[in-house]
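The structure that follows is given in the form of structure tokens.
Removed from the display is one protein chain of the complex; every other protein chain stays in position.
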Amino acid sequence: MVRRPVVKKEYSLGERVYLVEIAKGLGLTWKHFVFNVKASFRKGPHTVPTCWQYPEDRREIAPIFRGAHMLQLNDKGQELCVGCGMCARACPAKCITVKRGKPAKGEEDKYAGKTMCVSFEIDILRCIFCGLCEKSCPKNALVLGQDYELADYEPEHCIYDKDRLIANFHRARSEGLLKPPPVPIPVEAPPAKKKIAQKGDEKKGSSGKASVKGGKKSASNRKGEA
Amino acid sequence: MADWQIDLIKVVFIWTWALLIAVVMTWVERRASAMMQDRVGPNRAGPFGLLQPLADGIKLFTKEDIIPKRARKILFILGPPLFAIPAFSTYAVVPFGDKIVIGGKEIILQVSDVNIGFLYILALSAIAVYGMVIGGWASNSKYSILGGLRATAQLISYEIPMGLALLTIVLLYGTFSLREIVLQQQGTFLGVLPNWGFFKQPLGFIIFLVAAYAEANRVPFDLPECESELVTGYHTEYGSMRLGLYLFGEYVNLGTLAAVTVSLFFGGWGLPYIDMSKFLGPISYGIASFLVFFVKQAFFLFLFVWVRWTVPRFRYDQLMGLGWKALIPLGLINLFITALLVQLTV
Amino acid sequence: MNLKERVKDILGDDLLVMAEFRGDLCIEVPSKRLTQVLARLKEEGGFDFLSDIIGIDNIDLYVKKAKKGKKEADEKEDVVDIGPPPPRFEVIYLLLSLSTNERLQVKVSVPEDNLELPSITSIWRAANWPEREVYDMFGIRFKGHPNLRRLLMWDEFQDHPLRKDYPLEGKGEERHLDYDVA
Partner (left out) sequence: MTKKFETICITTGPTEYSDYVTLNIGPIHPAMHGTLRVITKTDGETIISAKPEIGYLHRGVEKLGENLTYTQFLPITDRLNYCSAICNNVAYEMAVEKLLGIEAPPKAQLIRMIMMELARIADHQVCVGILGVDLGALTPFFYLILQREEIYEIFEWHHGARLTNSMGAIGGVEADLPDRFHEKWPKLRDSIRKANDETDKLLTHNRIWMDRTIGVNAFCGDDALDWGFTGPMLRACGVRRDLRKDEPYLMYDKVDFDVPVGKHGDVFDRYMVRMLEMEESIKIIDQAYELYKDFPEDAPLMKKVPKIIKPPEGQIYHAIESPNGELGFFIKSDGSDKPYRIKIRPPCFMVYQAFEDLVKGEMISDLIACLSSINVIAGELDR
């Protein structure tokens, strides 16, 4: 049998008769009621504090939000992606497939690097929007944008190919919603005694650029632009 | 116009009124609760979302009508109407206004002034429980039957305090007719207070109100449908318009209970301190008395909503405890004292 | 007296191996004496709280070692002895002392041909579900457990998914529910 501590219910008189506390509660809800009724007659889309009237009235999305992917171009309109496949390797959901190739003759100036991605597919249905692809990208080509309305009727439409990813970028640029450039994060110098030393070649990758996330500074920059 | 024609008009009017109240109440419930909870509530259908109940009605009507395979078919179909009809019928004895004089003919604003209006109300509210129990039983689902059982026990237990509270009113006014009671509540007593049942019987009013909440299955007494425990209780298995009838019947019921409360404890159509019939014409007086009644009823309807979104719900045994251990003794004491006072003063 | 000495004192001969890594002390005890050891640790050592029970499949460690050994052997053109395979499974009991806030990992080995351990639900009731989970995931039976059913997988499931030879994406098992659709 289960042992249960004996609980003595000690109620004050006000608690005992129900009505006092219920009346207090009624007063509280009434206060909210009056406040919100007044608020709902105010002009403007977002008057009642909690609710965003979604399609018309949108929340401000953080510039570092992890939404739909896009493939960035540089200022000259060149594709930044070199098709290295780091993102595909970093992806925990295995939703990225990249094919690397060399640009065709005469098209070299369309690409920023010497190589390019022939095809680039992201299965949005598998994606968990963790942002690891973005962090692993050495050229800052693949970023997660601010678009969060990704629903579609056809599963095939949810596999984003290269064209769609670049189109995402163009749209974001026209709306002024580009991701701020990554800010290097201050990294503490390793102590002299390093236990994790493994092989020499792995140490190379661990410089400050590993991060892509915009910090405090970039966030304020973004706001200034908008 | 013949009497039966007048009666028919009155019946149609009161039905439309009851329906309208139920329809508007579904909207008020949603919007008011939203406002109390810092939300917005439905505001897309029509201005301020006023057409939302209509949209809900269309949705419920056009939904597929499902009867579970192992349900008792006839009883399953019978349940919702059995619940909704008594709620409508109670309106028959509610005096929703004083009288209106049209073409020299004096029309009483009440469908029928039966001299046992009281018993009629009690009897009909007792019938409503059949709708829940039958619905719960016929669904052949454990949640439904638990809801039905809870409904039976709750409604039967709370009829007693309700009856006791009503009895004090009967003792006070010496009549079973609701119209008579309302008429006797006009004027003032002790010089200051309106001659209302509420001021003469505050304890009786509280007992009646609590019992009314229990009869209407509202939070804090919504155990029969208790969303988080019994899914939705007795109407778990219902869908489409059958469910709609249950939901609708609940709001009609609220309207009835609010109307009864107003008639018994708040002077019905009368305004305190002011005799409207003195400075209003015969037709406008009839309309004004109805409006006064409606405003009072609306307040109690709002109170139902207001309380629902403020308090948590009881547990089954606590509910029974409250009914049997607190309300019934209180009601008996109240009845005894009232009887004594009435005996002494008469 | 520090933790190591205390544990040594309490267990005596039952202590097979003691290893420390990053401040976490792990001891190995014979599986036959498990209940006695744990009871003694609880009574005398003050380890009165069972945090968790963890099952581990060691087969891949050995496979890796064997591969490495083979590579070495190929390089040296010599036979490299990598030793006999260790018992396939091990179960780790995570104990915690509430008074001193010390944690202790108690390890027992479970060979593949005798997948049985004594249940410790009589010492800590907390061992109930963790033991069921270890049974579910590794197939190690706990003798004396009050209700040794599968915990996370369904009852008709045949394999033990956390064993290293179970594929990551499963074998295509489906759960068929025999609903009575009369």
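Things to note:
As written, the chains take the letters A, B and C, and residue 1 is the first residue of each chain.
Convention: a residue touches a chain if its C-beta (ideal position, glycine included) is under 8 Å from a C-beta of that chain, and two chains touch if they have at least 3 such contacts.
Just so you know, these numbers come straight off a predicted model, no measurement behind them.
Here the chain not displayed is in touch, across the complete complex, with A, B, C.
Among A:I64, A:V82 or A:C95, the one in contact with the hidden chain is A:I64. Checked against the full complex, the candidates B:L50, B:M276 or B:V311 give a single residue touching the omitted chain, namely B:V311. For chain C, the residues touching the chain absent from view are 21-22, 24, 26, 48-52, 54, 56-57, 60-61, 64, 92, 94, 98, 101, 103, 105, 124-126, 128-130, 137, 139, 148-156, 158, 161-162, 164, 166, 168, 178, 180, 182.
Touching the omitted chain from chain B are residues 33, 36-39, 70, 142-143, 146, 219-220, 222, 226-231, 309-318. Contact between chain A and the unshown chain involves residues 2-7, 9, 11, 14-18, 21-22, 24-25, 28-29, 32, 49-50, 61-62, 64-66, 90-92, 128-132, 135, 144, 185-190, 195-196, 198, 202-203, 205-206, 210-211, 213-216, 219-220.
Just so it is clear, only the chains that are shown with their structure count from here on.
In terms of the distance between Cα centroids, chain A is separated most widely from B. Centrality by Cα centroid goes to chain A. The centroid of the Cα atoms in chain A and the matching centroid in chain C are 39 Å apart.
Centre-to-centre separation between chain B and chain C, using Cα means, comes to 65 Å. Note on chain placement: the centre of chain A and the centre of chain B lie 52 Å apart, centres being C-alpha means.
Residue numbers of chain A whose C-beta contacts span two or more other chains: none are found. Interface residues of chain A facing chain B in the complex, by the touch rule stated above, are 19, 22, 25-26, 28-30, 32-33, 36-37, 40, 48-51, 53. Of all residues in chain B, those touching chain A in their complex are 32, 34-40, 43, 206, 306-307, 309-311.
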